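Removed: one protein chain of the complex. Kept in place: all other protein chains.
In this document, chain identifiers A, B and C correspond to the written order of the chains, with residue numbering beginning at 1 in each.
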Amino acid sequence: MINKVVSGAEEAIKDISDGATLMLGGFGLCGIPENCINALVKKAVTNLTCISNNAGVDDFGIGLMLKQRQVKKMISSYVGENAEFERQLLSGELEVDLIPQGTLATRCLAAGYGMPAIFTPAGVGTEVAEGKEIRNFDGKDYLLEYAFDADFAIVKAWKGDSAGNLIFRSTSRNFNPVMAMAGKVTIAEVEELVPVGELDPDHIHTPGIYVHRIFQGKDYEKRIEQRTVRVKS
Amino acid sequence: MINKVVSGAEEAIKDISDGATLMLGGFGLCGIPENCINALVKKAVTNLTCISNNAGVDDFGIGLMLKQRQVKKMISSYVGENAEFERQLLSGELEVDLIPQGTLATRCLAAGYGMPAIFTPAGVGTEVAEGKEIRNFDGKDYLLEYAFDADFAIVKAWKGDSAGNLIFRSTSRNFNPVMAMAGKVTIAEVEELVPVGELDPDHIHTPGIYVHRIFQGKDYEKRIEQRTVRVKS
Amino acid sequence: MSLSKEDIAKRIAKEIKDGYYVNLGIGIPTLVANYIPENINVVLQSENGLLGMGPFPFEGEEDADLINAGKQTITTLPGSSIFDSAMSFGMIRAQKVDLTILGAMEVSENGDIANWKIPGKMVKGMGGAMDLVASAKNIIVAMQHVNKAGESKLLSVCTLPLTGVKCIKKIVTELAVLNVLPEGGFQLVERAPGVSVEFIRQSTSGKLIVEGEIPEMNLEV
Partner (left out) sequence: MSLSKEDIAKRIAKEIKDGYYVNLGIGIPTLVANYIPENINVVLQSENGLLGMGPFPFEGEEDADLINAGKQTITTLPGSSIFDSAMSFGMIRAQKVDLTILGAMEVSENGDIANWKIPGKMVKGMGGAMDLVASAKNIIVAMQHVNKAGESKLLSVCTLPLTGVKCIKKIVTELAVLNVLPEGGFQLVERAPGVSVEFIRQSTSGKLIVEGEIPEMNLEV
């Protein structure tokens, strides 16, 4: 097997430079590549375009990069919980491209599956459709949406092996597998890195062919955004 | 959970009638829905359009339906190992639409993901492209290929639960999950039917929402087409 | 007497049929889960990648890896499945989800919906709403009949940027249950207990269609 293991986040992101386009996995704060984000903050790389469903919160996730003004443009579906984000957006320091969540996911899939564009009905008749090609199939209108073209995809998995195979846990899967397929270079951080042969081939969500670098992450905080509970009766 | 269990193959296929379009999972004889095929043979339904990567062999798989002249049209990528098939094709009794294997798979995916059409470079410049729309993206030509529209998808899984969740084993996965997503009605036969809760949600390949009927199959032959071995040294 | 949010949820729950896969939006729609009759089998889809969403976890059993589309900690039920975002919106686009219930700022009499953006205010994004309304075969809107300024949210034409066009089939508000007719217009189907047709008419800016006697809602489960 081909060995994709690197020493850690710093080595994994070492060639990400100013102006790069990054995909970052996760939904809210669930399944985000914490180690790589921290390394990007430390490296202080700037002018980034970030494709990520959300933009973190003020003091966690992509919010940490926003605070340092490392992000030029966000491509997201929902950016709600971030005051600094709002300030930069309203002051014009930050560019934001809001797109439907399914369109975001499917444009990743298109990149990972070598399809230059896909058709989706999401956004037809709304401002999302402005300037886009509309095509009718069987009486229903669809927008033509293009595959993403990202320099790096950065994802977080639960387990991975040295060949780059990934397994995700519960709903932390979300955008991670589709982004893992979509990066020109894909970096995966995992909670547990195991030798090849330990993962059941039938359980692998992302085959190693899509992953270029993998490392065992550390000190995962796995912060919960909305802690909702019920009381034992 | 919604209970999708039916008593067996006969009940599962009871409303498949003459002229229906069926998708049948499997690659060669690997992962084919043996029980449903046998039930279709017994039911002697005719004029079928079958979308399946292969057409079985003379005495197994879809070959059994061909022998009975139940198939009007095959949509496949490779139909090599079947003398009766060849006879019917050459005599004009059988219509065959040969399409690239990746196009076959992706037209299933498109149906399962609600995309009316996809773009693929497979077949550009060949007779497969005849009459099809060609579109250039970034200097490369692609064919526009439409999502399949099948009345029934019939798949074979290793394990399934009463909610219709499916897990496939090894390379018997092949076309089964993409076809399972693509049928207007999807019928799954499984080697082992388990109660809900026994399958790990993270390991499920086909979520139950895509499956309308499920049953525990029996007497699986699982024939091997090309038995290749090496000698212990 | 106009309905509480819980009552709106209770009324919507009656629209859910045995065997339905249902996607619930944030807000009142989330409450609907509490009133699904126990004698029917319904599976909740959460668009971040889960079928078979269960109730909130017990205190101390929260799992950071297990959340719903509202980012709340939740649980799974036996028979649930997990998938990625592409498959999640794939099954939505392919109309495998039977019913979508979501909130709205405005609905027009031809079924357009606006629920994601107020010009001049901070825009958080549409999340999965545009995908859901563009694809769902059956959408129920749960919302207040009038906004805080007392203006009707059921309009001839939406004034806010749209989320989707000609997609809403039914609306449940604190005052009424209304169908959006294919030919246009809000057809009054039920009144909240004690609320008059006249009051509903005053609260509805778009074309209201009232035919015959309009019964009061039955909120019994």
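We adopt the following convention: a residue touches a chain if its C-beta (ideal position, glycine included) is under 8 Å from a C-beta of that chain, and two chains touch if they have at least 3 such contacts.
The structure displayed is predicted, hence computed values, not measured ones.
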> When the whole complex is taken into account, which chains on show are touched by the absent chain?
Replying inline: A, B
> For the chain left off this view, which of B:Pro33, B:Gly63, B:Pro116 or B:Pro177 is in contact with it?
Replying inline: B:Pro177
>> In the complete complex, the non-displayed chain touches which residues of subunit A?
In response: 1-3, 111-115, 161-163, 165, 181, 195-197, 201-202, 204, 207-210
> Of the residues in subunit B, which ones touch the absent chain?
Replying inline: 27-31, 53, 76-80, 86, 89-90, 98, 100-106, 108-109, 120-128, 158, 168-178, 205, 222-232
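Rule of thumb we're sticking to: only the chains that are shown with their structure count from here on.
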> Looking at the contacts, which chains touch subunit A and subunit C alike?
Replying inline: B
> Counting only C-alpha atoms to place each centre, which chain is farthest from subunit C?
Replying inline: B
> What is the distance in Å between the mean C-alpha positions of subunit A and subunit C?
Replying inline: 29
>> Based only on mean CA positions, could you tell me how far subunit A sits from subunit B in angstrom?
In response: 33
> Distance from the CA centroid of subunit B to that of subunit C, rounded to the nearest Å?
Replying inline: 37
> Can you list the subunit A residues in contact with two or more other chains?
Replying inline: 106, 120-121, 168-170, 173
>> If a residue has to touch 2 or more other chains to count, which residues of subunit C qualify?
In response: 50, 76, 82-83, 86, 89-90, 92-93, 135
